[in-house]
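As you look at this complex, bear in mind that one protein chain is not there, while each of the others sits in place.
Moving on, here comes subunit A:
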Amino acid sequence: MVRPVVVEELLKVQNLTKRFGAVAANDGVSLDVRKGEIHCLFGENGAGKSTLSACLYGYYRADSGEIVFKGKTAELNSPADALRLGIGMVHQHFVLVSNFTVLENIIVGSSDVGVFLNKSEARRKVVALCQECGIDIDLDREIWQLSVGEQQWVEILKALYFGAELLILDEPTAVLTPQQSDQLFRIISGMRSRGLSIILISHKLREVMQSDRVTILRKGKVVATVETAGSTAEAITALMVGHKVTKHVRDRTVTPAGDFLSVRNVCAKGDWAEDVLKDVSFDIAKHEVLGLAGVAGNGQKELFEVLMGVRAASSGGFSLDGEAIVAPTSREMLDRGVGFVPDDRFREGLIPEFGTAENLVLGWQRAPEYRRGPFLDRRKLGVLARKKIEEFKVVTASAELPVERLSGGNAQRVILAREFLHARGLLLANQPTRGLDVAASEFVYEKILEKRAAGFAVLLASEELDDLLRLCDRIAVIFKGRIMGIVRPEETSLLDLGMMMAGDAKEPERTVQ
């Protein structure tokens, strides 16, 4: 008797459907994950990646379909069920107790912890795990002393300690420097060689290409599952969006001229009076996009807040179009024509319960152009909203539908529409493409480059270094509140940027304008 070659399947999803109201977030999804493979889930925003992983981890109950784990139908009613079976998940936002040690965080909540912690036994187990996966971490340090990358290792160790055989990583590199990402991938491949399976959710091509197989989702359906080795980045992207994506590049025939924003020696305190900005200086000219590269949490947010007038500089200051700005308020900055795209769009940029129409005039609700006597001109708002919804391709049921019901990408389009409508001269964009897929990101970049062409000065902070390199005239790197250097894309590499982002004092040739 001839035995067929059996590839050992750890997880098999058959015809899984999950609906939210009329929308099918997952529509008949089938997929299998083999033992010892890195399997990537790839797709645009709203393609159904997160919903699928939430079903696999027991957050959502699928409406129909079947999940088979290790040959048995899995009843996943809660994450606890998933953990018991051996499915672990590491979220984008870590769930760690910051004043507990690494070891305590790993073992907290595990079933073999009784009333008294048996730490020595647990320690032996964790040390063994670390060795297996090649993770080098001090188990007695407290979480708050760790870098973001190390915190992520703790999350991974926690899942493995709980006996996970399948680990789901939800956009794990969103908060990491390129070097940290490389380390993470070394750890992941170490885990693979121990026979663990990994589901990697990502929309970064570079990461996708490091997986064994990739399942591409589009609009809730599986488009294809391909062996990564036998495919190309272009082919996979084309499968994801269903068409070819043009990558925008800045127009080099337009050259920056005449400083518009001049920031001089700005220092600022954070919410706990810690120093968050130290002696920050830079200029942005008209027709110029200045990139701001850095790992999240190194002072970018506070820099934008200072420039927007919502955080006071403790010393130093800035001028706009030659005019010194003294003790600014957000009102003054808006009135001076500054457009602002905040990184936390639902918290800082939108009124979640308001519809697109009302959000389009947030900050301008008292402007005469939107009023009729003492009243807001609803009709005018409606007309404006319909125009902008079309122009910015916002997917919404109506101009009145609360924006909290829009996807992240569509919510971002509402903000962009508002800022591009009202800004004159300076555009401040903090992580405008965070969480957006390739096509949506390109749309944002296209709009930003349009403003550059129109003579705007643009400050663009992003974690997508490849994008900064092709879009920006110059790139400033920020680390722990200090500008480590300002470089030109054509004279710098990804590696250089990564080194500077990690605080390497060995700066590449510093270009001064």
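Note that in this section a contact is a pair of C-beta atoms (placed from the backbone, for glycine too) under 8 Å apart; a residue touches a chain by one contact, two chains touch by 3 or more; residues count from 1.
The working rule: contacts and distances are computed from a predicted model.
Name of the non-displayed chain as stated in its UniProt record, restricted to "Simple sugar transport system permease protein", "Xanthine dehydrogenase family protein molybdopterin-binding subunit", "UGSC-like domain-containing protein" or "Peptidase M16 C-terminal domain-containing protein": "Simple sugar transport system permease protein".
Listed residues A:H93, A:R252, A:R347 or A:R379: the one in touch with the omitted chain is A:R347. Residue in contact with the omitted chain (choice from A:R186, A:K247, A:R331 or A:R470): A:R331. Seen across the whole complex, the unshown chain contacts subunit A at 21-22, 63-64, 73, 308, 310, 329-331, 333-335, 340, 342, 346-354, 358, 362-363, 365-366, 371, 374-376, 378.
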